[in-house]
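Let me begin by presenting the structure, written as structure tokens, before commenting on it.
One protein chain is absent from this view; the other protein chains keep their places.
To keep things simple, chains are lettered A, B and C as they appear, and every chain counts its residues starting from 1.
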């Protein structure tokens, strides 16, 4: 099967929670509208930014329904359905298709740790077959699950076994491997860049057209601007936007990363998404103030996504 | 709270599946009776040998109910309730208590990878509070989840926060750390040895009295015999049984380990438990024959558990 | 101190050996001339490509003298002086300075494994002080020595302690960290890109001007062509050269990498540099033929360095 390739940036949204820890669906329509207005082309929900592995299957289904319902026109909803239980993931894939999702995806399970491409293909096969008409994206993020497998071998191995395998969300540092995958089989697979700190070099390397971001939640306008600047041949502007994006990431890294620190930024720009789930350690009020001050120092609030 | 310490070996059973992959509760009563007859003191269900992370919550509940119903007199059922979603695990803990489980346990979640003792305590706190009157065992198996944390620090950190923390199933090689934990706080915590290949040295080190085994499913009589020989002061017999246990483990290691190879041994000794779940690669008929021949060569079928 | 920054590519040469394993100085003048003619700006000798850690100090000194003597006009000789013994390295640094080397460098020692920036600074301090008037480059290659330390912290820590610290040969995948180091302190430090497979994206990211290559030994003309194409604004040509460089690297990766497979390519293009030292497993004649065929299939011998 051949699917449309993604052009532009998809956002990996955070999951809103009430103070008591329950999932909160209420902010989703406003959230979706803001992302669309900031230039994002869709969402990749229930992934790592969305604390998908910390949700029950029922919660994941409810989120899928809410996002699809809230999605503006021409705004893709891709549902991360990966879990340690491939049976559950198969069911989640089926549900996503039934609800009208644009696509699905899954990372390698963190347990049992995947040590061979064959195990990964078997896992993907079982999941992707739950939504056989939708594009399936493998989410490669080995730092999170230890699945340091060669992606070119995966692309070769899915041949004939996963007809709806569409591509890879590539969240790893090797632009060499990324480029080799991009060129494989005359560019058949959609290689979505998955690190907001290096969008510019990935564009230079090989005409990447799509990506999935985590800091796009609050800094999407700047990240979109990198691509726009590159497309119009303005390398200096592209660098300026990329450097700014790195400055924002520098701040987040001091506050336990995007899932914890980044989620709290949403509150600072006007969309309180509540706490993180266990085992994440939530940002304290003191940390929130300090982070806000650091963001002000780089004029973040003038350049960030707006409601 | 102070709980009874475990004296003897607990078995970590495999989960029986039908050929179509559904959970099969039917073999459990016979399975439980055989384990009891082989000298085991109970079961630690839905753990790594039981493919617990590959089960849905509903399946885990059904297995809990079936094992508790099937348990012979004086046979402990400890339920592994760990998952990536601490909320689910809390509910599973509550369910286990309501069903009459003897105790509960959980390993560190593989995702997100636990990097600090504080995260682990927070995780344990949320789960253990679901069954506050039952002993909670932390299942330390860092090779599976990357949680290479100092266990002595964990024992110190649970103080005052997890009243029903009973001890650790210690599946790691450091007998030094194991012994330090065993002696901590005048031996308050129940340190269950968790590697069948080194029961004898753990007995020598420090008067360990309990353990949880994976190869006890089929080789429990020999493993129990190590402890019995040690207790009557017969070091030569203890070594002979331990060396035999290692020979069995040598075979299993050539067939993808206990979860895959060991599970198939159950069929060879008279209890077909069906296939493994994705992403495990099931034993082929050829592999089964070869493994059987290797086991025959060491007279395994004369010494193994019997129905 | 402020040193001239490197503009263009420096080559990390292989060390020639006789068949009996002795160092062979004879090929060096021809080797140096060929590199110069291929567009390289100098050499970084006795590093990982040069099997520097497998040489005695006397051999390293002899190679230093031979390369400096053989260096064409306007051709830099940088001497890698790192070893597990900082005292030896200090002496090697002094010797390099006395012989007229342009600069020196050292990677983190593989033993004892460096776990803290403070240890690394202490190590660098002792070595760099052996050649206090020469630029010192830290060679960051954590895959080889396990020193996964934050380079920005290193740049901050050398302040006031290593006056001749000039920059970093950055052989690691994070273009994010690379860019942050490049911008630090108004771009004071010379960040030499150290992975031939990603020269183009590093140029896009931030105006990198220099690098140190390992495949430049035989594919230097193509790698230089990437920079030239980028400088004249021809992104398509730059990509074509970069993609070709990756194809060459794909081949080498199938023959135990650059130190083993790459060294044998030198023989195929006309400069036999002899075997590798223990514990490397040398290319067999069969492997050599197969590698040659793979290189012919991508027209390597038409595009490679020429004598």
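The working rule: a residue touches a chain if its C-beta (ideal position, glycine included) is under 8 Å from a C-beta of that chain, and two chains touch if they have at least 3 such contacts.
Just so it is clear, the model here is predicted, and its values are computed rather than measured.
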item	value
Chains still shown that are in contact with the chain withheld from the display	B, C
Of C:102, C:123 or C:189, the residue in touch with the unshown chain	C:123
Sole residue of C:24, C:88, C:174 or C:250 that reaches the chain not shown, by the stated touch rule	C:88
Residue among B:250, B:284 or B:299 that touches the chain left out of view	B:250
Contact partner of the left-out chain, one of C:25, C:54 or C:152	C:54
Chain B residues that touch the omitted chain in the full complex	173-176, 179-180, 183, 195, 197-198, 200-207, 235, 238-239, 242-243, 246, 249-250
Interface with the undisplayed chain - residues on chain C	21, 53-57, 83-88, 109-114, 116, 118-120, 122-123, 126, 144-146, 259, 277-281
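By our rule, only the chains that are shown with their structure count from here on.
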item	value
Target chain C, source chain A, minimum contact steps	1
Fraction-based call for chain B against chain A, same above half, different below	same
Cα-superposition angle relating the copies chain C and chain B, to nearest 5°	180
Computed distance of Cα centres, chain B from chain A, in Å	36
